[in-house]
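Partial view: only certain chains, each at its native spot in the assembly.
A, B and C are the chain letters, set down in written order, and residue numbers restart from 1 in every chain.
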Amino acid sequence: MPREPAGPGPIADPRLRILALVVLAFGFSALTDPRALALMVVLTVALAWRFGLPPAVLARRLRWPGVVVCGLVILLPLLSGETVLVRLGPLSVRAEGLEAALGIALRFLCIVAAAAALLAPVPLPRLVAALRALGLPALMADMALLMLRHIEELRQGLSRMRVAMRLRGAPTGFWSGQFRGIGWALASLLLRSHAQSERIYHAMILRGHGAAEAAPERFRASPGDWSALAVLVAAGTGLLVLEHML
Amino acid sequence: MTFRNVSLLAVEGLAVGHGGGPPVLSGIEFRIAPGERIGLVGPNGAGKTTLLLALTGVLPAAAGGIRLDGRLLALNGFTPEIALVFQQAHDQLFCPTVAEDVAFGARNVGLGGAALDRAVAAALQAVGIASLADRPIHHLSGGEQRLACLAGVLVMSPRILLLDEPSGALDLRNRRRLIELLRGLAQAMLIASHDLELVLELCPRVMLIDDGGIVADGPAAAVLGDAALMAAHGQEIPHSLTRHVGEGHRHPVAGPTARPGKAAVAGA
Amino acid sequence: MHIPDGILPLSLTVAGLAAAAGVTAVSLWRIKARPDPRADVPRAALMTAVFFVASLVHIPVPPTSVHLMLSGLMGMLLGWFAMPAILIGLFFQAVMFGHGGLTTLGVNGVIFGLPALAAFGFLCLVRGQGGPACHAVTAFAAGAGAVMLAVALFTAVLLAGLPAHLDAATERRAILALALAHLPLAVVEGLVVAAVLGFLRRVSPELLRAA
């Protein structure tokens, strides 16, 4: 089957995208020195530009974890450290805490941006296949693919069931005993899925599942992919070395 | 006391879609009189289910509104007068046993104690599954599940029943039984179905929807018997309206399969 | 309770990854010891999808709304499949919504996986004892307990990973505040888990034994 490239950017092979991301993300997470952090930001901006990361994609990924990070970034300067910079009434902003908070915010932003730039364009099933090729156990890869396949269907099933509850007057609000209703809807969905999974297993056997060791999907990395990976790995390790030398 | 020109439900210039997308239906305009039974037909993805959901007030209207007895329906309010029986029975049944599932709605319209028990028993009796009261929902056959759904909404004494594909997956015996049951109910009904024979048996009036609006609304025999209209919207005339002489099985309209190169895309 | 990227130092994220990999290896080894490990994959995958979807449901808890965590329930229904299932779920949450993080996948896996396995062990211990009321109480305890255990692990990891300028009193206050903030979630989750298990026990007890 013809395969479209994994997305914009110099790496087409999703396996190499994952490897590059692992090196960069773990490398970034070890940086604390302000100069290393500055270089990290420069590298991330270059990466986002080169891989064509749309700002909307990044913004969507920042929403969830952003809450936790924002909480820390606001609290840390007030709670942590001795050197008081500014007093705001009963609160005082301290240097060590501020530094730690800035580090956290920058590392968080850069890792999320790098992950979004490298992985967001790769379709999820392809990502799972790439992980399988990198050594993810077959059992987990199969689970992941089957699960992906059913998420949308189940989401619609659950929302239809909740509409059905509301149409028959299920009260909303905290103290309405609706937990039992939610639990029952969830249990119904589980029962249904259990029966369905049996039929799916039959469908798989009927089309030869396990009859032959199906060949895992092949990936081909071009020389260009490898050189781009080498550049990114060198940049990531370079930052780590810099952090330790400074 | 039922006057045809007294409308129970009035839909006025309604436009409705899913989750902020473009409207699936627009400019929908019709009235339902008390006790009236209307068939709703149209191809896969025409918006039959969408229309029924909109009438219950679950989907926000992009334009227009729905009036019940002249009062405007509130979004996401609870309107026990309008009841929906879902296309898939298992989406509607979520309690462990039949009796509990029927009691769920009854409790929410304010019944309790002995009155609750009486109402549940009466509803089960009405659809003829009194003997299944204590059976777990998941051990029922398809036909029984659909009857349980019906009992679960009848117990709230609705004035309008919205039925989505009521005969789907039923065998002919269960289908016939369902038809007899529906024929015996006094409520107004809107029945969405691909089963045109069922529509023909139950509904004096039929609405055909396609291309985001109502394309025909009139007496059942006139709408369903109009070969040109039906063919234009991917339907076939029901067998019982064609003049068959038992000499085989010829279909009156070749239908859109005659157009070459068109895949079976409908719902998109 | 997902820990995002960028907060924890390298040593902790790598240790978390190693721990998660270890627990997963043990789980896979136990699964492979079954007569036909493949037969259980569709079931485990589908149930995992149910949990993934259910964890996106908002429940209003004044003044905000919470998401179910459900790791206790996963442990009780999936058994040894819980850990791989949780890792897969976390990975997709991170990749699809940015919920959690990629470097913290291992740490988060431990935070959610250990309570799941603890609930599984708890269920094995108390299996089949007492009447319906007793069952409801154990189910509530398992559901709520799993949340509290996860909160404890979350707090411990966070405090270990933050810069060491915090004094002991601040740490204690932070732990207390976090625990109190999650109390409503624990109660909600306990109630939902009790309802799910009560339903399944009445309607389809074999599903509870399947794990």
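Simple rule for what comes next: a contact is a pair of C-beta atoms (placed from the backbone, for glycine too) under 8 Å apart; a residue touches a chain by one contact, two chains touch by 3 or more.
Please read these numbers as outputs of a predicted model, since none were measured by experiment.
Asker: Indicate the composition of the complete complex by giving a copy number for each shown chain label.
Answerer: A x1, B x2, C x1
In the analysis below, only the chains that are shown with their structure count from here on.
Asker: Of all chain pairs, which one counts the most C-beta contacts?
Answerer: Looking across every pairing, the one with the most contacts is A-C.
Asker: Cα centroid separation between chain A and chain C, in whole Å?
Answerer: 18
Asker: So the centre of each chain is just the mean of its C-alpha atoms; given that, what is the distance between chain B and chain C in Å?
Answerer: Their C-alpha centroids are separated by 42 Å.
Asker: Can you check how far apart chain A and chain B are, centre to centre, with Cα atoms defining each centre and the answer in Å?
Answerer: Going by mean C-alpha positions, chain A sits 43 Å from chain B.
Asker: In chain C, which residues are in touch with two or more of the other chains?
Answerer: 199, 203-204
Asker: Two-or-more-chain contact residues of chain B, please, as numbers and ranges.
Answerer: 96, 137-138, in rising order.
Asker: Which residues of chain C touch chain A in their complex?
Answerer: Within the complex, chain C contacts chain A at residues 2-10, 13-14, 24, 28, 31-32, 37-39, 41-50, 52-54, 56-57, 59-62, 77, 81, 84-85, 87-89, 91-92, 94-103, 162-163, 165-166, 170, 174, 188, 191-196, 198-200, 203-204, 207.
Asker: Residue numbers of chain C touching chain B in their complex, please.
Answerer: Contacts found on chain C: 199, 202-204.
Asker: Under the stated contact criterion, what part of chain A meets chain C in this complex?
Answerer: By the definition above, chain A touches chain C via 21, 25-26, 28-30, 60-65, 68-69, 72, 76, 79-82, 94, 96-97, 100, 104-112, 115-116, 119, 124, 127, 137, 139-140, 142-148, 150-151, 154-155, 158, 172-174, 179-184, 186-191, 193-194, 196-198, 200-201, 204, 209-210.
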